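One protein chain omitted, others in place.
The letters A, B and C name the chains in turn, as written, and every chain counts its residues from 1.
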Amino acid sequence: MPSDQERILVRAAGEVIPGQIVNLGIGLPTRLSHYLSEEMGVLVHSENGVLGCRPRTTGEAPDFDMIDSGGAYIATRPGASVFDSAMSFAMIRRSRVDITFMGAFEVDELGNLANWKIPGKFSPGIGGAMELAQKVKKLVILCSHNDKHGNPKILSRCRLPLTAPACVSRIITDKAVMDVTPEGLAVVDIAEGLGVVELRAATEAELIIDESQLGRF
Amino acid sequence: MPSDQERILVRAAGEVIPGQIVNLGIGLPTRLSHYLSEEMGVLVHSENGVLGCRPRTTGEAPDFDMIDSGGAYIATRPGASVFDSAMSFAMIRRSRVDITFMGAFEVDELGNLANWKIPGKFSPGIGGAMELAQKVKKLVILCSHNDKHGNPKILSRCRLPLTAPACVSRIITDKAVMDVTPEGLAVVDIAEGLGVVELRAATEAELIIDESQLGRF
Amino acid sequence: MTLLNNKFQAVEEAVARIPDGASIMVGGFGSPGTPFALIDELLAQGQRGLTLIKNDANEPGIGISRLIEAGRVNRLITSHIGLNRLAIEAMNREELSVEMHPQGLLAEKIRSAGAGHYGFLTDIGLGTEIAGKRREIECEDRTWAIEPALYADFALVHAEQADRYGNLIYRGTASNFNPLMAMAAEHVIAQAYRVAEPGSLALESIHTPCAFISQVVQITEATSEQGRRHHAV
Partner (left out) sequence: MTLLNNKFQAVEEAVARIPDGASIMVGGFGSPGTPFALIDELLAQGQRGLTLIKNDANEPGIGISRLIEAGRVNRLITSHIGLNRLAIEAMNREELSVEMHPQGLLAEKIRSAGAGHYGFLTDIGLGTEIAGKRREIECEDRTWAIEPALYADFALVHAEQADRYGNLIYRGTASNFNPLMAMAAEHVIAQAYRVAEPGSLALESIHTPCAFISQVVQITEATSEQGRRHHAV
């Protein structure tokens, strides 16, 4: 049986359309690159200055000049290019990246995202997350539905400093797939074996659920 | 005997220090490239996006992708590079061009320059002249001392729209070499065979002349 | 944006996306880098009421001058049209509205759009007649002019080499405004002499990454012969 993380990644891979340009945030989203086959003709953008990166295959020697924004040594796919940081973020700000996947500390009903700072505890700097969140055409959040203490991460309103306001399109957790809509968070899919009551209990945000339309994943 | 233009060019070539980066304006200044030998290790910048251009030698076939800003087919010297228009003007605005030579309709005692527009008569656009005039470390004007009607071009105050205010360092004409100083235009050299009285008569601007220091060219 | 695999198209199909009244950036400084094949197709297709943004107006009989001569251009945003007497005459007859910018500011206005900014703050042109036309602000006790970014609906660019995804390599002084316009326009059509398979261009040699390019068209060397033949200087 796949782990929660694997289920999230398999579900997330289905969001990518062949031929798109994709950015993957640090952590869980980075692992999505293993689910994007060369046949899809997708180019993965990494904000340190490469378009078309892929994970190294087993035994493939590292090229010390080739990393992704998480610091992993990478290889490239046909059609790849490298460029400076200004070009890399021009691509982001001009919405030339079709879809980006990111982790989250908190997401809320308005699509607000907080994933970079916990005042007094964790403030290493925002890196490229702010511009990605604000400008990429479609932002999909991949995260656990609850934190390690069981507290909900899907909130009515974010309490931490925002990465960007009203930026999230879709949220994929171990418990549900939710869309940010003008009416609030609409549940698209619910985890195999999970009930609607349990999902609501694990969530601070109000959830819009039409059980007749609900998918499973 | 050399023509007036040749005398201006020979005198102007003496302004260039080996190893400098030089920009040459359209017209007479462009011809200065013939007076800069490869041994000087000078790189000529042209604002359409090349550093290190040189005139083609007789019989050298044109490369249709290689022109200077005046539109002439050019070749390059060792150490040359090509780049886009933003990079080319970044180089200018950051004062990475050491010296530029330009023509003039009018120059005045304050170092103001007018060389791009005659209202109602001639207004093809300023091209790259404004940024070159304003930002290059040393701007040397090469022009005839008087226009074709005999009117002075070296004025008390420019009357035409300015290319840039207070930008000129030195003026080399067929009659004199003049420096722009806080006190006004100081004559450095006077043309062989020309008298100080004749020079003053051909000039609208006040000229500071120390006859004991005056060079000939 | 077009998906990566669908970018390689015939010139007719690529140019047919351009409607009447479009604003179009056109690469090139003089002839080098001018996308002659795309311009000629635009002339053939008949779109009118165009706003063109190009460093210059080419020379009479070639490039965008053909569009101007055919009365298809309402407005030209440019830096210098001194080599095109027909464009100057059209401007003087008020058939062509011309907006002129210093060349480096024109380049930066386009680059600023390509970087997704509203604009930039400059001291270029202060104390000249262009200064009065711009909004100025004080920052750190000095005056700066606001130069808004220049966006456009389309860009037509010329490259030496491309791949099917739209990665571009320019050659010599044919680069000029092309890489800037490729980033600044909403929809970018690139022409190239050679269009290779993805993976055949060295990573570091690519000047414009494919992310900015909507369509790629392959042309023959002959399509820029007009520029070479007419080039006068």
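As a convention for this text, a residue touches a chain if its C-beta (ideal position, glycine included) is under 8 Å from a C-beta of that chain, and two chains touch if they have at least 3 such contacts.
Just so it is clear, the structure is predicted and the values come from calculations on it, not from any experiment.
Just so you know, the chain we are not showing touches A, B, C across the whole complex. The chain not shown here is touched by just one of B:45, B:117 or B:170, and that residue is B:45. Touching the chain that is not shown, out of A:20, A:33 or A:48: A:48 (per the contact rule at the top). Within the full complex, the residue among C:69, C:99, C:123 or C:186 touching the omitted chain is C:123. Mapped onto chain B, contacts with the missing chain fall at residues 17-21, 41-43, 45, 50-51, 76-83, 86-87, 89-94, 96-98, 135.
Interface residues of chain A facing the missing partner chain: 46-50, 63-73, 82-86, 88-89, 92-93, 123-131, 134-135, 161-165. With the whole complex as reference, residues 108, 111-112, 115-123, 135, 137, 139-140, 142, 144, 146, 148, 169-172, 175, 203-205, 207 of chain C touch the missing chain.
Keep in mind that, in the parts below, only the chains that are shown with their structure count from here on.
Separation between the centroids of chain A and chain B, computed from CA atoms only, is 57 Å.
Centre-to-centre spacing of chain A and chain C amounts to 36 Å, using the average Cα coordinate of each chain.
Residues of chain B in contact with two or more other chains: none. Touching two or more other chains at once is no residue of chain C.
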